[in-house]
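Left out: one protein chain. Kept in place: all the others.
Labels for the chains are A, B and C, by order of writing; each one numbers its residues from 1.
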Amino acid sequence: MVKSTFGKNLTVSIFGESHGAAIGVVIDGLAAGIPLDMAAIRRDLDFRRATGAISTARQEGDEFEIVSGFFEGHTTGTPLCLMIRNTSTRSGDYARTKDLLRPGHADYTAFVKYGDWQDYRGGGHFSGRITAPLVAAGAICRQILAAHGVMIGTHIAECGGVADAPMPSDEAALAAALDRLNNTAFAVLDADRGDKMQQAVLAAKADGDSVGGVLETAVIGMPAGIGEPFFNSVESTLAHLLFSVPAVKGVEFGAGFAFAGMRGSEANDPWRMQDGRLRTATNNNGGINGGISNGMPIVFRTVIKPTPSIYREQQTVDYAARQDATLQIKGRHDPAIIHRARVVIDAAAAIGLCELFCEAFGTAWQIDGIVNK
Amino acid sequence: MVKSTFGKNLTVSIFGESHGAAIGVVIDGLAAGIPLDMAAIRRDLDFRRATGAISTARQEGDEFEIVSGFFEGHTTGTPLCLMIRNTSTRSGDYARTKDLLRPGHADYTAFVKYGDWQDYRGGGHFSGRITAPLVAAGAICRQILAAHGVMIGTHIAECGGVADAPMPSDEAALAAALDRLNNTAFAVLDADRGDKMQQAVLAAKADGDSVGGVLETAVIGMPAGIGEPFFNSVESTLAHLLFSVPAVKGVEFGAGFAFAGMRGSEANDPWRMQDGRLRTATNNNGGINGGISNGMPIVFRTVIKPTPSIYREQQTVDYAARQDATLQIKGRHDPAIIHRARVVIDAAAAIGLCELFCEAFGTAWQIDGIVNK
Amino acid sequence: MVKSTFGKNLTVSIFGESHGAAIGVVIDGLAAGIPLDMAAIRRDLDFRRATGAISTARQEGDEFEIVSGFFEGHTTGTPLCLMIRNTSTRSGDYARTKDLLRPGHADYTAFVKYGDWQDYRGGGHFSGRITAPLVAAGAICRQILAAHGVMIGTHIAECGGVADAPMPSDEAALAAALDRLNNTAFAVLDADRGDKMQQAVLAAKADGDSVGGVLETAVIGMPAGIGEPFFNSVESTLAHLLFSVPAVKGVEFGAGFAFAGMRGSEANDPWRMQDGRLRTATNNNGGINGGISNGMPIVFRTVIKPTPSIYREQQTVDYAARQDATLQIKGRHDPAIIHRARVVIDAAAAIGLCELFCEAFGTAWQIDGIVNK
Partner (left out) sequence: MVKSTFGKNLTVSIFGESHGAAIGVVIDGLAAGIPLDMAAIRRDLDFRRATGAISTARQEGDEFEIVSGFFEGHTTGTPLCLMIRNTSTRSGDYARTKDLLRPGHADYTAFVKYGDWQDYRGGGHFSGRITAPLVAAGAICRQILAAHGVMIGTHIAECGGVADAPMPSDEAALAAALDRLNNTAFAVLDADRGDKMQQAVLAAKADGDSVGGVLETAVIGMPAGIGEPFFNSVESTLAHLLFSVPAVKGVEFGAGFAFAGMRGSEANDPWRMQDGRLRTATNNNGGINGGISNGMPIVFRTVIKPTPSIYREQQTVDYAARQDATLQIKGRHDPAIIHRARVVIDAAAAIGLCELFCEAFGTAWQIDGIVNK
């Protein structure tokens, strides 16, 4: 069945393995005439790449090439294929643990599904590396959305037991915060708390261990009326994409799980007129009512589980021998990926929102001002 | 665009409005020759219906008719249409608040999307009533899964500040618990805590208010290897459906948001051989690695926001006049829907899992034993 | 897999069996606020119904009911379900030949696919009767197209060895011809030739035999630029739907199979400026270049095979006994269906074109004038 293709109107197909010849993406459904800012794609890919002490030592340049659908600085309206050649591949590290199932990884499920035929090197198609083309596709979608006044940004709300400052509720302050986040490699609102997070990551690394965390994302400038009551709700579409990002195990919109402890009188967001516009006094519903955007910021949180590749000895099973064993992982691994995952979340959100716009307005909205006309 | 149709291989299309002539569902993609247990469909519909002091006074018999795709006790392999005629409709209650946007409801987003053309009576297509055909479709899917040894069950993990006993981790105990839940109208594992939950609901009702809660679902008997690494992961597919259920604002798998506070060494589930089978010592990943089922129980939690229809006076906006106003809701409403929603969650999970099985094994698996052969 | 659901943006799901409780269709993806002309739906259903000496004696009133998605004279924007109860069912006629495979019918393929579980009465879901909801869906789509200046019409180009007059090439004359055809039960341009066709049908009937023919369809008012270069070409989309109509075994656009005998210098349609508009001097390409509408009338022809239900004794196989046998069909059957099929072809074309418009312009085009603005 279809593993790596998303979307009915803006179809995104990602391909590649961690240690194969190349990874990439085909985006089918772009309008013609969209100017693309290569530097913005480059920036998002750099945010996703490993950097610094708290990341893996594997360094990929992630040089990308657009091989189709792009001509003289603009999209042509035909499928855009973007490729990234793999260069830094040290497969030897991986072959050694081929039969020992890494806990928390997809080794066993991949064996069941693909048998001996998988490209086991570095996680193959399961590798977090395959999120690079997703980020590239998202960077293109973000440009389309930005041209319509829709901006997305994510901060690390929690990591290693440290919480960041909350997203501002004031609209202008939120816009400024998103702008700052989109120009920051370690995306926090409060730099001091960011330092503490990084110390917590380094502490885990020193223990041969890893940490997870929570990302919080806001989307501003969304017109009301996007999304559908049931299966194509904004929540359904975004969650579908968010849960396809490796390591995401939970997604909540607005107050999310905190709704469980509220009464309706607290949970309901009162409508108010503000400067001639309809706004809600609170935003517990995260900008979505009945599956449809209500014009308030869309706010959601995703939990990223701790990186499963740790250096501590672990109990597991030798799959070939079908017997208990212990495992000592080697190679190059991140003690945390949350600071890299944030731009993958942005990308997933951008792709999902573009699909929803396309469903309402076709391909045409991307370029000719149907939206917000 | 497509609002109410889900699935590529097992397509489920729901239709209807709260106060229209009928609501129903078309299921396209069933194999021929599946015997259907009408009593099981009836039971799930009854679990969803309003009953007792903690529910709405609106009483619908929900008598269903299968008008196609079913002949001499079995599915025919052609589209199955199941309809429920609406009978208890008191639209007068609703007309009165037509211009006052109900906070927490989809009134505003529906106005933006559908203008004056929506069937505003009782929430129209946004009504929770439209989940009845979803439950019926789910009841059919549950029968198909049960014939392959896959069982789904849900309990109210938290409601009105009261937590239920946890799901058992022992396999046999879990199977017994799911069986009990599937024969219980108010689905808790600990009856005393269930009583306390109902008291909390009645207390909120006495205040003209409402409560939400958390549902926890387990799926046992799932073979390993179902689902796909990226966009068709088990999490993506189930979350897509779960977030299409009105009032669901968060979904987490396994440890979910608790992963944020764990280190990798705690989070990873160690593989162990048990009686010749591969099992994990813990199940923090909720039965899913890399988007694919690993043979352990699939476990997820969904948060249900408090019912937005409350009797307390609320601040809102008069949409026609575009000015602030106060709203006093009348009519028949539930102080809690979580005890009714549990079977909607079961249905959503069953539909999603059937679609994933179809993607792996086509239509054929439903009837001829390809799975678990 | 999905048998009876078409379309990504305007999804049409048909359901029902010839002798079941009801047949119907769910249309998901209509905009809100489209006024529906019930008389036009009625007219198209009447064109499809059996009438007169050259048709079956089975008489169904085809009374339809819209049970959802329609309120106070307009679409609501939510799924529209239209149902037709079956009333005239004499299944006894069919039971008698249950094991004898009717040549030219789907009896054998249905046995292989559905086994003993099919609703064999009257062809079940394979019955031409299931085209009634398709016609109803098409009648709705035709209204949407007509509001944008797009008109579809079909004539019987050939039947029983008799050819109708050709479609006029002059635009105004073509528009007038389509209008006449859309108000004529036996759709020919030349009434005398229509009489000869009917005589040929009656001659076949007298012999216990049946005839087929060719339908030719024209679509005027199509804007240029609809459709896509490859898999969503206008030809691909229309042919997909046309070949789903029972009895259609060939589809050609423009000159079609006559291209085989032409040279490029004859086949190419020269572009010319006419009254400030781009037109082609000939229309061999049937209004489509590179899969995309070019603004000229879209013209295509479909061949309808002779009705397989004939009264002459036929050789066949007894499927239960697996041995050669002879078959004598009884019951109520048409000596020709081409005069009834014409409105099914119109419907298929209308559904396909609406889907293509939705892909370009989203749901929004249906109601707010994005097209031809």
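Here is the rule we go by: contacts are C-beta pairs under 8 Å (C-beta built on N, C-alpha and C of every residue); 3 or more make two chains touch, one makes a residue touch a chain.
The model shown is predicted, which means the values in this text are computed figures rather than measured ones.
Of A:His125, A:Arg142 or A:Arg263, which sits in contact with the chain we cannot see?
Hidden-chain contact among the options goes to A:His125.
Which listed residue, A:Gly29, A:Gly138 or A:Gly213, touches the chain dropped from view?
A:Gly29
Hey, which chain A residues sit against the chain that's not shown?
Against the left-out chain, chain A lists 1-5, 7-9, 11, 13-17, 20-24, 26, 28-29, 32-33, 65-69, 71, 74-81, 83, 113-119, 124-125, 358, 362-363.
What chain C residues would touch the chain not displayed?
1-6, 8-9, 14, 101, 103-110, 112-113, 125-126, 130, 158-159, 161, 204, 207, 209-214, 224-225, 227-233, 235-237, 239-244, 246, 248-257, 259-273, 276, 278, 280-281, 284-286, 288-295, 303-310, 312, 314-317, 319, 322-324, 359-360
Since one chain has been left out of the picture, which residues of chain B touch it in the full complex?
Residues touching the hidden chain, for chain B, are 8-9, 78, 229, 358-365, 370.
Everything that follows uses one rule, which is that only the chains that are shown with their structure count from here on.
Between chain A and chain B, what's the gap in Å when you average each chain's C-alpha atoms?
Distance between chain centres: 26 Å.
Could you put a whole-Å number on the gap between the CA centroids of chain B and chain C?
Roughly 39 Å, centre to centre.
I'd like to verify one number: the distance from the centre of chain A to the centre of chain C, where each centre is the average of its C-alpha atoms, in whole angstrom.
The mean C-alpha positions of chain A and chain C differ by 45 Å.
What parts of chain B, by residue number, touch at least two of the other chains?
Those would be 1-5, 8-9, 14, 113, 125.
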